[in-house]
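Every protein chain of the complex appears in place save one, which is left out.
Labels run A, B and C following the written order; every chain starts at residue 1.
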């Protein structure tokens, strides 16, 4: 597994909590619940190294990303303590 | 009161049952429940002789007439035993 | 399709009607959506078009109908709805006689596989019931009874569905 940037000594530490839902949750059982990353996009790229199957799903255009419960752009800058969730199309109701 | 054509000796006897609803029912309490008449229009004209206030209401364009529970034209020919009802705009629900 | 149609003086029980819709369709496990509409007597009625009163608090209401014709018209409305949408069960109950503020007047319940037919059929039935079914409301305000005027908005509501047919 690639070194988790959250545990590295370099750069600013941005400890991000990760959540995966729907079909993504089945593919993300081995993903650490916290990591570092400058943007959701950077986290997705980091995940691709060790979880290629998950990364394919994360790259689907229908998958949205939220930060602290708000849907955001993949390039949104993250700050320490942010909660990032990867959301496949919802199917409730 | 004008002679009820249902009780006259002349012409074909067409004994028609009459019903009045909504605001018409308040104005028609003295109208006989049966009469004769060739069409709903003819009955309305006959009613005008003795019930002018009712006739004004019956001439309102929103008032519909039914024969045997079907909305019909005022010139529809009637036959013995028909049930004619005068229907102001409905207000149920 | 299970159809229940009742015109009655007695009140109705929503839970009982819902339970009937939910359980008595020939294909209960196909039901994915149940929409219910309940109409209630409001305490305040707007001013009448024809009278110079200011509206006011309702003492009560009397609902008159044309027995025989009303049932036929309501059945026709339900049949129309069933032609337009795939429905599994429909219930229509309309009360007649004397009603007080907050009383239930009318119930429409529709069960279908999906939500859109259920919503649309329930709204369609109410729109047509309001404009075509032979019921007349007489309200009493400050001891004065008067017949309720029909609403242009109801006629417009019913016409929406005609437009859909033409289109």
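Please note the rule applied: contacts are C-beta pairs under 8 Å (C-beta built on N, C-alpha and C of every residue); 3 or more make two chains touch, one makes a residue touch a chain.
These numbers were taken from a predicted model, which means no experiment stands behind them.
Visitor: Who does the absent chain touch among those shown?
Guide: Displayed chains contacted by the hidden chain, ordered by label: A, C.
Visitor: Of the residues C:4, C:36, C:64 or C:140, I need the one that contacts the missing chain.
Guide: Candidates C:4, C:36, C:64 or C:140; residue touching the omitted chain: C:36.
Visitor: When the complex is taken as a whole, what residues of subunit A touch the one chain not shown?
Guide: Contact residues on subunit A toward the absent chain are 19, 21-23, 25-26, 62, 66, 69, 85, 87-93.
Visitor: Touching residues of subunit C against the unshown chain: what are they?
Guide: For subunit C, the residues touching the absent chain are 13-15, 18, 22, 28-44, 101-102, 113, 115-116, 118-119, 122-123, 126, 153, 157.
FYI, only the chains that are shown with their structure count from here on.
Visitor: With chain centres defined as C-alpha means, what is the inter-centre distance between subunit B and subunit C in Å?
Guide: Going by mean C-alpha positions, subunit B sits 28 Å from subunit C.
Visitor: Provide the C-alpha centroid distance between subunit A and subunit B, rounded to the nearest whole angstrom.
Guide: Chain centroid spacing, subunit A to subunit B, equals 77 Å.
Visitor: At which residue positions does subunit B touch at least two other chains?
Guide: Not one residue in subunit B touches at least two other chains.
Visitor: Among the residues of subunit C, pick out those that touch two or more other chains and give their numbers.
Guide: Where subunit C is concerned, no single residue meets two or more other chains.
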